[in-house]
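Then we have chain A:
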Amino acid sequence: MNCQAQGKILVAAASDLKFALDSVIAVFKKKDAGTVEVTYGSSGKLFEQISNSAPFDMFFSADVEYPKLLKEKKLTLSDAYIYGVGRIVIWSKKIDPSKEGMKSLLDPSVKKVAIANPAHAPYGKRAEEALLHYKFMEAVKPKLVFGENISQAAQFVTTGAADIGIVAYSLALSPNMLKENGKYFLIPENAHKRLEQTVVITQHAKGNALAQTFLTFVKSDDAKKVLAHYGFK
Partner candidate 1 sequence: MLDFEPFYLSLKLALATTVILFIVGIPLAYFLAFNRSRWNVLLEALVGLPLVLPPSVLGFYLLLAFSPQNVVGKFLDDFFDVRLVFTFPGLVIASVIYSLPFMIQPVQSGFSMVPRSLVETAYTLGKNKFTVLTRVLLPNMKAALITGCVLSFAHTIGEFGIVLMVGGNIPHETRVISVVIYDEVEAMNYRHAGVYSSILLIFSFLVLVSVYLVNRRALKVHYQS
Partner candidate 2 sequence: MIEIKVSRKLFGSNGELQLVFDTTIRRGEFVTIYGPSGAGKTSVLRMLAGLMKPDSGSIIVEDQIWFEKGKIDLAPQQRNIGIVFQDYSLFPNMTVQGNLEFALSKGQSAEIIDELLSLMELENLRSKRPAVLSGGQQQRVALARALIRKPKLLLLDEPLSALDSAMQLKLQEYILRLHQQFNLTTILVSHDIAEVARMSKRVLLLEGGRISKDGSPGEILPLENFRNFIDGLIS
């Protein structure tokens, strides 16, 4: 199904990019007539789908590993490009994490802690690393609830299903979360592996010029500004 005649691409993107990438695309639309559609999910799940010939032209992962694996499987057309470095935060409506910092996870009123599923979400892996770094894992482990992806983890905390959670910085800065009147604490970068997020063009985009056009845009200053607004360095 070659969409090059209409100028259309289908992008698979990690859930933490929901608002950031939507904004980038909105800006792109003003300059280019091409259509960019996105399906959001956990990086691991999307990687699986692409490996099973899902029709995605580009893959914005929340890490470096998954695009690397795709390249090894010879499913990529371009090199991986680091479009930003992400951060994780502790977010809660119930208590104020900015006061206690990491210790807020140990607050006695906290019964459930939401993180993304480390099995296939990079943000979940980083959350795990942070917990281990501060030696909180034993105390927090029995309270952990896993979201399918980082978006669902965020949704658990905003609805109050979980009392507190470790979510993506980019989501904490999004309008939907900001209006929930929660507070957050930015977890120090040295507590986990660097959240280098990479994008790659897949084999499916062969012959589709729009993919390269969009990638070029993502590397541009305009796109970088938008991403910075959502906390990506």
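The working rule: a contact is a pair of C-beta atoms (placed from the backbone, for glycine too) under 8 Å apart; a residue touches a chain by one contact, two chains touch by 3 or more; residues count from 1.
Per the selection procedure, all candidates are chains of the complex that A comes from, given by their letters.
The structure displayed is predicted, hence computed values, not measured ones.
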Task: In-complex contact of chain A, chosen from 1 or 2 - done: 1
TODO: Spell out the residues on chain A that touch candidate 1 in their complex, using ranges where they run on.
DONE: 10, 15, 18-19, 37, 39-41, 49, 52-55, 148-149, 151-152, 154-155, 158, 174, 176-177, 180
